[in-house]
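Every protein chain but one is kept in place in this view of the complex.
Now for chain A:
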Amino acid sequence: MAALCEGYTLCGLVPAVNRRSSEIKGIEEERDSDHVIVTDSSRSVTLYKVSDQKPLGSWTVKQGQLLTCAAVFNKQTNEYVAVSDNKVIRIWKEDDIILDKAFKATVSADVQSVHCAHGAEPAVLFQRGAVRLLDSLLSAPQQPVEEVLVQDEAIRWSTSIVTDTQQLVIFTTELKGDHFLYLQRLKPNSVQKYRLEPEGPGLSPLSFWASYRDKNICLLYLYPNGHVYQSLVSVRAPEADDGAQVVSLPRDQLLSLPVGKELLEAASAIFLDDAHIAVVGVPHPSAGPGKDFLCIWNTNFQTLQAAKEMAGKLYGQLWSFSSKLFIPHGKALSVIPFACPRSSLASALGKLKQVKTEESKTSTVVPSWNTILHGEEAAAPKPVEARKTRTTRKMQSSLSLTIDQVQDLIKMASVEEVEKEVQGLLSRQDPNDPQLSLGQLAMALVSRSLADPKFYSSRALTQLVPTRCLSHSVCPDLLPLALEKRDYFLCQLCLLFFHDIPEAVTCACLKAFLSLSDLDAEKLSLEPDSVSFMEMLLSNEHAQTGLQNGFSPTFCEEDRTDAVDNPKAKAKEKKKASPQQTCPVGKHKAALINEILQTAYSEALLLPHLKDFSSDQVVLFLRYLEFLYLRYSTDGSSQTHGYRSPSLNQVMDWVCMLLDAHFTVLVMSPVAIDLLLNLQSFVKSQVRLFSELGKIEGSLQELSKMKMKNDVGQYSIEVMELY
């Protein structure tokens, strides 16, 4: 799951009072990913070393002059290129201290911007749409520049992209409410013009982003209504004859972001990778309007992966260089590192979710992934959408209480009343599109509970969660709330039904479960299946005498004595050689931990949180995992029952992670050493057993090939019947 890390400030900004955009004109990567040059809207260009958060150099144009486009860095020549006062191209090196003394050239037409894509030659885009390579332009600065755009057509955004064969300058223009995309190829020059499909009256794209992917240019643009589109443009030059025509650009809607009732003002969306986009300036689906968030969405599964509230006003500006997001907000330019591990459907749904859960899931009301991805209702987890809500309201007007009414009720009424109404609503819920309204309902409940410490409706929430209409991204405060209220049954349900719980929350739950005392745990009423599984496991524990798969404590002992030569140590070892076969935690607590073991996680993101555990917790958890592992390994039937239970693989994964995270601590701790030794000898015996099994596999295969006839021998008396 994608995540946003803790950010830091790169530099302060002068707060712009009445401007919609920040004072930052542009940020460009310098020599490597750790260096950027920031052009502010006044007069200066500053070079920063990002990891040190400090400027390395700054250049300013004279008073009265103005930088009119973002400075770029030409990696080939190690020169900076900027334009002042629209017409003066300035080129300098890092050594140059005073910008005025550096190279200047005045060109004949107004420059829109200079682009220097990764490793390519800088290209100059003129305001009237012409494009020149910097070198050829400087060879004759006063050369005439043609007008590509018609009257009143203005460039809104531009960028440059280098493919393996070609350099391209891409820019969009606006003409009387229509938007066009120009694809200018350099060397050989050719231009292709596309018309963007109009989104609606008065709606122009708020932001564009282009990336090169699979021989196509992938254009991402965001409209004020929260719709995010993607268009693919082939980089190959079109046939010569149709180069002049304006082609309509097909688009795919990637997301429909929740915007609330108002249209977006300043927002932008950029690609992080194939499946993730970062969006700034769009409200968080569950936070109220007016709050400014930076969000990462997964476009494949249309789920919110990470979000971060940014202090101060957002300007809808966002840059991304090598897994760092640069975002100006309030009085600062912040750098926020992010991680976007490749996500799969499996991880989106929950890693190693057992098949039986999946099967039962198909019968529920959740629309299938297919319809979510390809159907008309493209954006599934859009919790707030005005139009939709209106229609639902119309539909449900005849019923006793609509969602909205219940929502209003939640804000005021008592717990009992709310619970009654929620139950009533659930019982008559229209199964076709429940996700949206139930999300709102849950959010309303959670926010009331957060706001009013006296209000907490466990029953209503425990009814809502199993509808499978909620997910953690829809209602991120629900699980922390449940933890806070020590509502472990709700926690268990959330862990069971949410497949997108962030690792941090998972770990918080685990921590809470581990520190829960067994006495308290026994009082809990938990999901009956999970408890009966533990009951079964614990009842077998005592009945167990014969070991099924060849592991025996004595065998284990022998292994150990091989390693330990000291006879004293030997005797000592023998006393406690029997491996952990009693469950270190009560069955209720174990049931809760089992739920954790079955959640989805990404190892890299989980490990840092695991490190926060205290050594007592780690030892307890490890002992429990060892117990499970031993039970599973010695009792083949543990997993063949019908209960939902962690698989042996899941247990092993957790053991590995726990050891990874705490190995040094565990090795030092005297309590843990026995545990580790036990575990090690057991694993060793298992490895030996499996290698022996591997050896006899071949012979057994041969045996199975042999006919039964070989058993007959020289003489037998049989009974035969002919029909």
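What we mean here is this: a contact is a pair of C-beta atoms (placed from the backbone, for glycine too) under 8 Å apart; a residue touches a chain by one contact, two chains touch by 3 or more; residues count from 1.
Everything that follows uses one rule, which is that contacts and distances are computed from a predicted model.
Enquirer: If you look up the hidden chain in UniProt, what protein name do you find among "UTP4 small subunit processome component", "UDP-arabinopyranose mutase", "Glutaredoxin-C5-like" or "Pre-mRNA-splicing factor 38"?
Expert: Not shown, but named in UniProt as "UTP4 small subunit processome component".
Enquirer: If I consider the whole complex, including the chain that's not displayed, which of A:412, A:451, A:519 or A:720 touches that chain?
Expert: A:720
Enquirer: Touching the absent chain: which residues on chain A qualify?
Expert: Missing-chain contacts on chain A: residues 709, 712-723.
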